[in-house]
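Excluded from the complex is one protein chain; the other protein chains are retained at their positions.
As written, the chains take the letters A and B, and residue 1 is the first residue of each chain.
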């Protein structure tokens, strides 16, 4: 086919979605990682917090967006009486976003008053983790 | 460079693969998640099934493609005598694709007659999980 025709065909195909392009990126730093916490295991909670800290140290806190999502048996990490409560507060102060799953809270009869301050809530932690990946975030499960 | 020349150069570069584009997306819903089950732990099996259900509830079952891949020590989730057999059948009825790893079956001398009905088989579960991600699926390991 002639060059101009090829050009038109390729661009039209691109515009029509026939050529694969990635999902839209959310704004913010190029480095983005969502960290899953789904174990009732303080060792994993500490590892998740260490991981967040190491990423910030290595890349510079302003160059990376980090989100920790706790759900299922991992929800207890974010309760007010959590053994890692102080470390969660440090992570929040350092700019890490910390997210709790409301489905898990409802299923285990936990209310927001029992949770650490400064965290945010999503309806389904698992959907949050899925959608972050589809927006270009890396995934980490300590 | 002149505008038309720029257009040609850009499209030619794209067509030649010089500009990065994502891997081809498989058809289907925009939300796609592959859930790995590789632990011999019924708690994890239930969590995987809960996760699938929550994603369907939150997004609408027709708006999300979900595939559970069991391999290694996780294969037992899909045996006919699995303690979560009824829940696997419910997931299948709800449109979740459930996949077993034939490498694991061969290595552990398990045959299809010993497996739940309605599931599908791949040669290597780990390759399935890898390729789904490279086709734009999110990854979840409960």
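The working rule: contacts are C-beta pairs under 8 Å (C-beta built on N, C-alpha and C of every residue); 3 or more make two chains touch, one makes a residue touch a chain.
Model, not experiment: these values are computed from the prediction.
Per the touch definition above, the residue from A:54, A:86 or A:123 contacting the chain not shown is A:54.
Residues touching the missing chain, restricted to chain B, are 3, 6-7, 10-11, 14, 19-23, 36, 38, 72-73, 103, 123-124, 126-127, 129-131, 133-134, 139, 141 (touch as defined at the top). Although one chain is not drawn, its touching partners on chain A can still be listed: residues 7-8, 11-12, 14-15, 21-25, 30-33, 43, 47, 50-51, 54-55, 57-59, 136, 138-142.
FYI, only the chains that are shown with their structure count from here on.
Rotation angle relating chain A to chain B: 120°, from a CA superposition, given to the nearest 5.
Distance between chain centres (mean CA atoms), chain A to chain B: 20 Å.
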